[in-house]
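Please see the structure below; I have some questions.
Every protein chain of the complex appears in place save one, which is left out.
Residue numbering begins at 1 within each chain, and the chains themselves are lettered A and B in the order written.
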Amino acid sequence: MSYFLIFFSAAIVNNFVLAYFLGICPFVGVSKRVSSAVSMGMAVTFVMLITAVVTWLIYHLILVPFDVVILQYVSFILVIASLVQLVEMFIRKVSKPLYDTLGIFLPLITTNCAILGLALFSVLRDYSFMESVVFGLGAGAGFTLALVIMAGIREELELAPVPKYFQGAAITMIVAGGLALAFMGFAGMI
Amino acid sequence: MSSTLSLKTEFIKGIWKENPVMASLLGLCPTLAVTNAANNGLAMGLATTFVLLSSSLMISALRNFIPHQVRIAGYIVIIATFVTVADRFLAAYFPVISASLGPYIPLIVVNCLILGRQEAFSSRNGIGRSLLDSLGMGIGFIIVLVVLGIIREILGSGSIFGIAILGDWFTPWMVMILPPGAFLTLGILIALANWYNDPSRSKERGTVS
Partner (left out) sequence: MSKMSLSTRMILVLTLITVLSGGILAGWDTITKPKIAFHRQEALKAAIGDVLPAHDTYTREETEFGTIYIAIATRDSSEHLVGIAFMAVGSGFQGELRIMVGLSPDMTQLTGIKVLEQIETPGLGTKIVVDPSNKQDPYWFPAQFRGVHLSPEIVVIKNAKPTRNNEVQGITGATISSKAVTNILNDQIAHIKTVWPSKGGPES
């Protein structure tokens, strides 16, 4: 598959959040303000990019040559958890303003299934190194897109008369259902 | 007497009052992703409960040895180990289920429900209590997954657990087994739970009866 197709598929057609349900927790929890949604999306995209690179290297240079593929999940999650910590420390040292925007979201990312999902999907689909990187970028873009759209809708929803029992998580799910339906319209474009 | 009662509540709370999905919105990713059929939901629920129970057992047993600073790293390794065990078990003995759940089995590693219970409960309580808590939470999770799976399968395919129950007159609502159906069904279920739990409503009911 060409790089463009991989990017477009991960970002739009098979959107990580709306088609694969990856990263639903921050989608429900964080997406109340557009500004924080953008920051969260950037933080996730950044971590996804690094994860795509590092997990690809680990899988193809360590796990497969030494025939220890069974350690895949343990090693992936450990690497992701440590990476997130490192990135957080690095950002704090290097740039205060960047830390203030992204920093508070980073600890949440470890248990964001979109990150591990990215690593698992790229192994499952047998992507080459460059394909994995493009896939990581696409998935990050798709996550950001879904989060920002959702935050925009929720800002409007605050002024809308939502039925009592639907307030909170219920209406978020219904809106997400509508979005997922809309994104299905992109099927067939790849 | 009081201790047996509280052990019972430890177990019961996960099923409704503190249900991981309906009350705490944990583990939404697998809840939405694999419930397009009832048996997928059941398999996912059982696998998650297995991981929950075995991690709880290990973590509550080791709780006094794991230093506070590295507890999360330790928990993650333990959880990922048992997820691998479950994943390989399904692949070796139930290849069809394993294929239909795909990468959502390994994604149990990052199911916030599991890490959440370890952090909030197993790291602070004895083995017996932790196992009861995990069992309750696991059963609560299985119930939600199976109910969601049954609703989506009936409306989306006209069957339950793969057995056709609605006749030819029924045109399946395709959308129910597609991603939007997952969001819509869960949204409506949460709203129903809100309605059921509403204190003002139960007060009304109390005065009437």
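General observations
Assume a residue touches a chain if its C-beta (ideal position, glycine included) is under 8 Å from a C-beta of that chain, and two chains touch if they have at least 3 such contacts.
Since we're looking at a predicted model, the values are computed, not measured.
Residue in contact with the omitted chain (choice from A:M89, A:M130 or A:A187): A:A187. Among the residues A:I70, A:L98 or A:V148, only A:I70 touches the chain that is left out of the figure.
Summary of contacts with the chain left out: across B:M22, B:V51, B:I78 or B:L155, the touching residue is B:I78.
Not every partner is drawn; the one left out touches subunit B at residues 36, 62, 65-67, 69-70, 73-74, 77-78, 80-81, 84-85, 88-89, 91-93, 95, 156-157, 168, 172, 174, 177-178.
By the touch definition given at the top, subunit A reaches the unshown chain through residues 1, 5, 9, 13-14, 70-71, 74, 125, 187-188, 190.
Going forward, only the chains that are shown with their structure count from here on.
Subunit A and subunit B have Cα centroids lying 22 Å from one another.
Considering their complex, residues 18-25, 28, 70-74, 77-78, 81-82, 110-113, 115-117, 120-121, 124, 163-174, 176-178, 180-181, 184 of subunit A touch subunit B. Residues 25-26, 28-30, 32-33, 72-73, 76-77, 80-81, 83-84, 87-88, 102-103, 106-107, 109-112, 115, 175, 178-184, 186-188, 190-192, 194-195, 198 of subunit B are the ones touching subunit A in the complex.
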